[in-house]
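Complex shown without one protein chain; remaining protein chains in place.
Let's turn to chain A:
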Amino acid sequence: MTVLVVGASVAGIRTVQALRQVGFSGGITMVGEELHHPYDKPPLSKELLAAGAPEALVPLLTVEELAALDVDLHLGVRATRLDPAARIVETADGQRLPYTTLVIATGVQPRTLPGADSVPGVHTIRTADDVLALRRQLATRPTVVVVGAGFIGAEFASAARAHGCPVTVVEAQDVPMAHILGPRVGGLLAELHQEHGVRVVTGARFDHFEQGPDGAVRGVALADGRVEPADLVVVGIGARPATDWLAGSGLPIDDGVECDEHLGVVGHPGVYAAGDVARWPHALYGSPLRIEHWTNANEHGALVAASITGTPPPRPQVPYVWSDQYGHRIQIVGRPSDGVLAHCSGGASDKLVAVYTGDDGSVVGAVVVDDPRALMKLRRAVAARTPLADLDLVPSGALTGS
């Protein structure tokens, strides 16, 4: 039996580690499109962008640990096509890799804007190579525009400010992050930008990239005619599942690969998906979700290995994600967008605690800044669906217009 894992980032590597942990002794083949030893992606938009920090990538596992997994590893190789009837994955370098069991762990790719691929100076952030190139450019203190005020954009803005660059963040919504966190908390988090000298332009529709005589970007033109000058642009407007290579395979794909509760691809026995690319009914929620969180990819690795080997699945965990901005750690647990803001104390630079409750008054999600104790308390509350009234939180201010 051969398990073929496509994707060598966190979901793929954790799948392989978990397979060996539960005693799977069959052959494992892994294909990853990047040449680097498998590395951890969260530091890309955080520590790796910091001025003076080492350029070393954070490995997902040591070279020795990887060797001990006894994997037929193909790095720098992109999967280009899946033939599920023949059980073959084709690669860009012309290989035809057979499998008994397939794990799709290709993650997501950044959404982009017209011109972003062709205008020099416009970047997205997905890989180590993207970030190492950006970091060298930040050292020359360019004027930076970040399109999109989500976590990746905010982390990049924070890093660019730390390098001393003038930074403007351009955001389509009236309040950054409002679609997930609501306007009040989104507004509080946006204050971090302003406190650190970053301009935030909201309600701004992108029109096109302005180019200088040499073709390089010199500004971001907005739909209202304004142009935000820029020598360097990062587009951080979300990501979409990296499923292009599955076109024509017949796999069910609709905002990710459609999976059952065991991460088995619906209608395709022996084919699984894990991590950002998988849409599956989360055991704590029931309805199909696709979660682009690092912790979720870790959990999927263990779950898919259990499904393949018929061993007990890991306990489902509450969704969790974090972001580091301007020296502050923002942590989100549960699903704030499932509820309404019911408690808000502190501020973005003063131990913000925001709690969201569902129709029955129980806690469904929370946002916390620099307060890991509160975070853990709220994590338990989300898992147990504890009523907000039962939590001993510092008093909340008025929540009008939240």
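Here is the rule we go by: a residue touches a chain if its C-beta (ideal position, glycine included) is under 8 Å from a C-beta of that chain, and two chains touch if they have at least 3 such contacts; residues count from 1.
Convention: contacts and distances are computed from a predicted model.
> Mind telling me which option in "Simple sugar transport system ATP-binding protein", "3-phenylpropionate/trans-cinnamate dioxygenase ferredoxin subunit", "Dihydroxyacetone kinase subunit L" or "Mannitol ABC transporter permease" is what UniProt lists for the chain we can't see?
"3-phenylpropionate/trans-cinnamate dioxygenase ferredoxin subunit"
> Quick one: which of A:119, A:253 or A:375 touches the chain that's been left out?
Checking the options A:119, A:253 or A:375, the one contacting the hidden chain is A:375.
> Just name the one of A:270, A:314, A:347 or A:361 that touches the chain not displayed here.
Within the whole complex, the residue contacting the unshown chain is A:314.
> For review purposes, identify every residue of chain A that touches the missing chain, sorted by number.
With respect to the unshown chain, the touching residues of chain A are 14, 17-18, 61, 65, 294-295, 298-299, 301-302, 314, 317, 320, 322, 331, 372-373, 375-377, 379-380.
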